[in-house]
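The complex appears here without one of its protein chains, the remainder shown in place.
Chain lettering (A, B and C) follows the sequence in which the chains are written, and residue indices restart at 1 in each chain.
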Amino acid sequence: MLPDKLKEECGVFGVFGHPEAARLVYLGLYALQHRGQEAAGICSSDGQTLYVERGTGYVADVFGEPRLDRLRGEAAIGHVRYSTAGDSSLNNAQPILISGGQGRLALCHNGNLTGVTELRSSLAAAGAVFHSTSDSELILHLISRSKETELERAVVDALQGVSGAYSLLIQKADCMIAVRDPLGFRPLCLGRLNHKSQAWVVASETCALDLINAEYIRDIEPGEMILLDRHGLRSIQFAPGDAPAFCSFEHIYFSRPDSRVFGRSVMLSRQALGRVLAKEAPADADVVVPIPDSGVPAGAGYAAASGLPIEFGLIRNHYVGRTFIEPKQSIRNFGVKVKLNPVRELLQNRRVVLVDDSIVRGTTSRKIVQMVRAAGAREVHMRISSPPIISPCYYGIDTPTRAELIAANHSVDEVRRYIDADSLAYLSHEGLMCALEDNNRKYCTSCFSGKYPSKIN
Amino acid sequence: MLPDKLKEECGVFGVFGHPEAARLVYLGLYALQHRGQEAAGICSSDGQTLYVERGTGYVADVFGEPRLDRLRGEAAIGHVRYSTAGDSSLNNAQPILISGGQGRLALCHNGNLTGVTELRSSLAAAGAVFHSTSDSELILHLISRSKETELERAVVDALQGVSGAYSLLIQKADCMIAVRDPLGFRPLCLGRLNHKSQAWVVASETCALDLINAEYIRDIEPGEMILLDRHGLRSIQFAPGDAPAFCSFEHIYFSRPDSRVFGRSVMLSRQALGRVLAKEAPADADVVVPIPDSGVPAGAGYAAASGLPIEFGLIRNHYVGRTFIEPKQSIRNFGVKVKLNPVRELLQNRRVVLVDDSIVRGTTSRKIVQMVRAAGAREVHMRISSPPIISPCYYGIDTPTRAELIAANHSVDEVRRYIDADSLAYLSHEGLMCALEDNNRKYCTSCFSGKYPSKIN
Amino acid sequence: MLPDKLKEECGVFGVFGHPEAARLVYLGLYALQHRGQEAAGICSSDGQTLYVERGTGYVADVFGEPRLDRLRGEAAIGHVRYSTAGDSSLNNAQPILISGGQGRLALCHNGNLTGVTELRSSLAAAGAVFHSTSDSELILHLISRSKETELERAVVDALQGVSGAYSLLIQKADCMIAVRDPLGFRPLCLGRLNHKSQAWVVASETCALDLINAEYIRDIEPGEMILLDRHGLRSIQFAPGDAPAFCSFEHIYFSRPDSRVFGRSVMLSRQALGRVLAKEAPADADVVVPIPDSGVPAGAGYAAASGLPIEFGLIRNHYVGRTFIEPKQSIRNFGVKVKLNPVRELLQNRRVVLVDDSIVRGTTSRKIVQMVRAAGAREVHMRISSPPIISPCYYGIDTPTRAELIAANHSVDEVRRYIDADSLAYLSHEGLMCALEDNNRKYCTSCFSGKYPSKIN
Partner (left out) sequence: MLPDKLKEECGVFGVFGHPEAARLVYLGLYALQHRGQEAAGICSSDGQTLYVERGTGYVADVFGEPRLDRLRGEAAIGHVRYSTAGDSSLNNAQPILISGGQGRLALCHNGNLTGVTELRSSLAAAGAVFHSTSDSELILHLISRSKETELERAVVDALQGVSGAYSLLIQKADCMIAVRDPLGFRPLCLGRLNHKSQAWVVASETCALDLINAEYIRDIEPGEMILLDRHGLRSIQFAPGDAPAFCSFEHIYFSRPDSRVFGRSVMLSRQALGRVLAKEAPADADVVVPIPDSGVPAGAGYAAASGLPIEFGLIRNHYVGRTFIEPKQSIRNFGVKVKLNPVRELLQNRRVVLVDDSIVRGTTSRKIVQMVRAAGAREVHMRISSPPIISPCYYGIDTPTRAELIAANHSVDEVRRYIDADSLAYLSHEGLMCALEDNNRKYCTSCFSGKYPSKIN
């Protein structure tokens, strides 16, 4: 992805009841690679034993034939991760595999628990031993400490003790559990794969169902727990889920445009964001240039609503390797040039509307504006298809500190001057609601408003 | 790239007179990665000694700090390669580094020589020892056998003995030579980098100049040889270059859209191809959907000229790894699904015009049409922004045999039936000429016509 | 090592108070490589933070400059491991790094706890979450659950709950603890390194002190705990250590001959074993041939005491790689031939006494005898410098099951027939005591007697 973007922390994918379970999870994770590129892991079960393989890098680099062959059995869960800088000295890889009061359990977690400092301390005081710094491990401790003997009850019991965002997959030798927190911050959907017998699939996004030809059944609901075992599927509503707080940023930026998330097409949401933005913030310009890849749908919406032509005036280089050596000498705007190159013929002497989904620190936007000017644009108008980000996310998105969020500390005009644009406009909160058709305020917009739907400390 | 595309065989990049020569070549090759993804190599010179590093994989995977540190000196040439299946038992990696009558020489070659069987035999009969199966090595043999003692004359002498396509970079300890064949099949351009002193840059495409902030000076002309040494730059026209045969496929598909190639913007060419195609082959449809990434510019041109809206109804997954494990079970259209996923909401109940740059075997087009239909499209009309490919390329493009080229053996309507489209149209030869503004017939269109601008055997 | 040898499970090494702590631990582990070849790990502390690096393979393969550079600080502990087949699905690598009631702790363990099934169950019932199948992790749980707030007291408290063999290194940000179990099964010694200020070193064997020029101070005593922090060294006798059970196999086979272990030179012990064996079981033969490398000292002792000449009639190939591909076709005695080759000229027409340290399953001995016969030996007499192994070890040696131990189920003459020797003799128990000068029965000989010095279940 481009530098200076918010980062999703994970994606999860599970298959229950298929002879190629681990290979399907591998494919599912590949389709969810945009949700985390730094590590990947899969845990499978053959009914008796859990097998786990994890590594750093892309899914397709971590897993080869020998590793997939070792992941035996008809059930498997997997995880892709964006590793927060954090503490390298304890191991945060997922799936986490442990043994405790419930026997062996593996867990994959998308989201972020809130208010864990106290919980961690009290567990430590009670003798708990942590092998990672992740909040995810806490859930396993709570499950293991539950007095309930049945796994499903122990999980429900454990979840009473935590708050925040969690879309979870839990695997035991003979069953799999999928859970979504009561506010449903992160997406989680259920699918079915018709093989000889029916297999169940659980995924962060529907695009991962598509790749393996699984049929989308429905979203797992906020506050719902799904139990998969040899008796089939059972659903338990462990908490009311009627006041959800769906992450609006999934529609703005994170999810793939070909996914349906929270019951809506991401592509259609992004086009609508662009259309509403065009209405709210028209520009006296010649051409709309989306910043690829994430700005393209909103750019198309903006162009359609404004009547301006869309031009692909910035070309993206998608070839990447494990590492990239920067030149020792300074090359102007190098960090952006490695990813984007302007098409001078489409920009020269034109008044350009750049459309992007968000501005985080502003550093990359500034370089792109400079690059577009250097390519000959007469004017550069920046349009952002979401409101200014003024507050960190505590629900599973890696945001910089408030001090680094340019819009948290500067007016729109100050941001405009910093990024050196002729004009700058963000989408309004109302525009966001309108584009997402969110009359019932089901969406979390805390990063734009600073108002959090749950206690965060 | 998508399966079933023609493949460029190489890209070359050289820097002369810069203290970070090898690192700049590394960046240049990164920008040319689309011209060859299977191997990369760099040879540098510190004025006395040549250093070489080569490996298989992406540029950013092959080169890390230690390798770049070993490539000392102020001059360097590099190569990215698509490795033809060929013969694994002899080493075809480039740059080729040899020692002979001219001392040590390294060579990078983009293109393909023609009529080499006889040349190879006669060299072998004269005692030549080949370490590779590549035609490129032959050039080094001819240089080494030349009676001329000065390198530039020996190179001119050697080039009398070969025909076909060659954009070459040759490096000796104290000088660098860049050559383009008299018909100028493959692109090669000259740039300048303003550092303390001036450095010269030679590249297959201008997008590689852009990345390192080098200024584009001009194309190296057909039949021109450029010599770079401590006296500066010298140009020799070693053969008339007035009847060129520029590869039209560079504009249709190979080159990056942000490059200028043969003096024209590739982006503008592709938009024009789409516009002319819309005029020649309109479709009674609701929406234009380009096949990403290469079909996007022509799709945009088609949409603009036809008045139909453009929609990004196919989403591409750009995450790739070194290998990708396919599932053992068959998943319908799997090969394409790994790369493309449809956006059902944009396709459902619509009459769709798919725009692509070319059809080679037809297998991928067929899968895409099926995928778009399965996503709910009511009609699928395929439009191709180039004429039918009926004949192999002998000038550096990896084409399948004539038997595999679907258009070489089937009528347009047979192809339409095979790919299962409601209608199919290719751009005409005249349309191609028109879009490239090629009144003087400077372009090679042999893969569309079967008429070759030079003897090929 | 040769196939069919007993395997030591680990070695440990720690340094406290040296600016190159991790690099010295790396060297110490290299010197202890014979104690475990399958994985290696180091944890260091800079006084604030613990850093850990682990990997599979030889010490010199696991650690390169970048890893060692990441291991900052003046204190470090390390571990080499022979990985028991066990359960690959939970991670057993050491040092184990955890966070709990005592903050962050890292642990390295040589030895094996006994009677842990019940302990593990009771901890699990109390909510403990295990990330490994190792007994070592249990110690960390007990420490974390201790009501004692000071680390040293918590460790003492924890150790009341376990029995069996443990030579431990425990690291906290600001201190290091070394512990040896009350029976002192495994060795552990203390050394000092004179740098600007004094650094302390703790090692499984003295050969590791030698490599880094550290001075041997004394053994850590059975039941002793050493605490190293900024106040210096403190010793606590946490349990009486007056009835030790030193592992006799350390002298017979495991430890390096250049080490002093349990206060005795291993080399001198082995020579004495050979001398006593010669007295107990002379052979009417021409020549003594030790089986390299471990049989050489005893062979030398046997030769000296018997008056027979020693000849190096079996040559060992020490070149090894990560893997070794066996031929598909069967080559006679292949498994042994990869390691040993006879010198026909020294064996032909001779009556040979082969001297080895032990026989486990007998399979390798049989192949060696066959190989020596095939090389022309007239008679082959096998002499073993330890008593028959009849019972498994529960204190940290990887022994096969009783069913696989040839001497557990067969008489000496049956073993002789199986290995196809003309005569076979083992050292007697009394001979072992005599060679180790063990009047006070300080040594554990349970693998020879089946009598265990502590409860094992």
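Going forward, contacts are C-beta pairs under 8 Å (C-beta built on N, C-alpha and C of every residue); 3 or more make two chains touch, one makes a residue touch a chain.
All of these numbers come straight from a predicted model, not from anything done at the bench.
Visitor: Out of all the chains shown, which come into contact with the hidden one?
Guide: The omitted chain makes contact with B, C across the full complex.
Visitor: Any idea which of C:V116, C:I217, C:I236 or C:L268 touches the chain not displayed?
Guide: Residue touching the absent chain, from the options given: C:L268.
Visitor: Considering the entire assembly, which residues of chain C contact the chain that has been omitted?
Guide: Residue positions of chain C that touch the missing chain: 20, 23-24, 26-27, 30-31, 33-34, 37, 57-61, 63-65, 68, 195, 207, 210-213, 256-258, 265, 267-268, 293, 296-297, 300, 304, 309-312, 315, 317-325, 327-329, 331-332, 337-338, 341-346.
Visitor: In the full complex, which bits of chain B touch the chain not displayed? Write them out.
Guide: Those residues of chain B that touch the unshown chain are 49-52, 88-91, 96-101, 104, 124-131, 133, 137, 140-141, 144-145.
FYI, only the chains that are shown with their structure count from here on.
Visitor: What shortest step count links chain B and chain C in the network of chain contacts?
Guide: Graph distance in the chain contact network comes out at 2.
Visitor: Same or different: do the copies chain A and chain C touch each other through matching residue numbers, with over half of them shared?
Guide: Homomeric contact, same residues on both sides for the most part.
Visitor: If we define chain centres by averaging CA atoms, which chain lands farthest from chain B? Would you check?
Guide: C
Visitor: Centroid from C-alpha atoms only, then distance chain B to chain C, rounded to Å. What do you get?
Guide: Each chain reduced to its C-alpha mean, chain B and chain C end up 60 Å apart.
Visitor: Centroid of chain A to centroid of chain C, CA atoms only: how many Å?
Guide: Computed value for the inter-centroid distance: 49 Å.
Visitor: Counting only residues that touch at least two other chains, what does the list for chain B look like?
Guide: Counting only residues that touch two or more other chains, chain B contributes none.
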